[in-house]
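The complex is shown incomplete by one protein chain, all other protein chains being positioned as in the whole.
Here is chain A:
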Amino acid sequence: MIKLSNLTKEFLQGQEKTQVLKGVNLNVEEGEFVAIMGPSGSGKSTLLQLLGGLDIPTEGDILINQRYLSNMTEKERTIFRRKYIGFIFQNYQLLPTLTVEENIAFPLHADGSLTKEKNQMILELLDSVGLKGLGRRRANLLSGGQQQRVAIARALVNNPAVLLADEPTGNLDRSKAEEILGLISRFNRENNQTIIMVTHDIFAAGFADRIILFKDGIVDQVISRKDDSYAEYVANFMA
């Protein structure tokens, strides 16, 4: 589903080059829920940006759904993102002038593919994220948890192959975070969507099938739910 080969990303800071990702190789299976953890500056957010086509790697390849992102033009990446990628941000990034429904429908509008059926699907999505009846509200008037639910619905509206979540519970308290993570896992299970979630929070990472630890721009450690030591690892980490 996703294959990263020798993924390298350098940034220029003044006169100095900083290598944020240093030849990352990684495979993610279809329908897999992967959590990426690591200290600040380890390259996890940069990885997410490259996966979303928001930026291009300095070296290496990104293959998603049999398509190489590195070969695409800026416009092709935008359209690819619109069709195959769903984004969930830490600070929700809802469009303040639009209503809840309009925010959810935004990727469809951008694509010009909003139909009556899809409108019905938006209502169902609203229902499934627990926001039934709030569709006509201005998005910025909702609570933080509600806004993140809208963001999840928006990320799922075009049924993307990959859902990228950047600290989706970073601004929420534990109970709200649990609700949101529950929702994300539910969609992962029900729709078989591939999810890559960047997080600092081991509690959030505990919902994933696999936890990948980044350190200094490389994959430092990978722990899978299938591993016997997974539960112990998470428990130790939390402790």
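Convention: a contact is a pair of C-beta atoms (placed from the backbone, for glycine too) under 8 Å apart; a residue touches a chain by one contact, two chains touch by 3 or more; residues count from 1.
The rule is short, and it goes like this: contacts and distances are computed from a predicted model.
Enquirer: Considering only the chain that is not displayed, what protein name does its UniProt record carry among "ABC transporter permease", "4'-phosphopantetheinyl transferase superfamily protein", "Exonuclease SbcC" or "Acyl carrier protein"?
Expert: This omitted chain is identified in its UniProt record as "ABC transporter permease".
Enquirer: Touching the hidden chain in the complete assembly: which of A:Phe33, A:Phe106 or A:Phe187 does that?
Expert: If we include the chain that is not displayed, A:Phe106 is the one touching it.
Enquirer: Among A:Met1, A:Leu63 or A:Ile79, which one is in touch with the chain left out?
Expert: A:Ile79
Enquirer: If the hidden chain were put back, which of A:Phe33, A:Phe87 or A:Phe187 would touch it?
Expert: Considering the complete complex, A:Phe87 is the one touching the chain left out.
Enquirer: Touching the absent chain: which residues on chain A qualify?
Expert: With respect to the unshown chain, the touching residues of chain A are 49, 52, 54-55, 74-75, 78-79, 81-83, 87, 89, 91, 93-98, 106-107, 109-112, 154.
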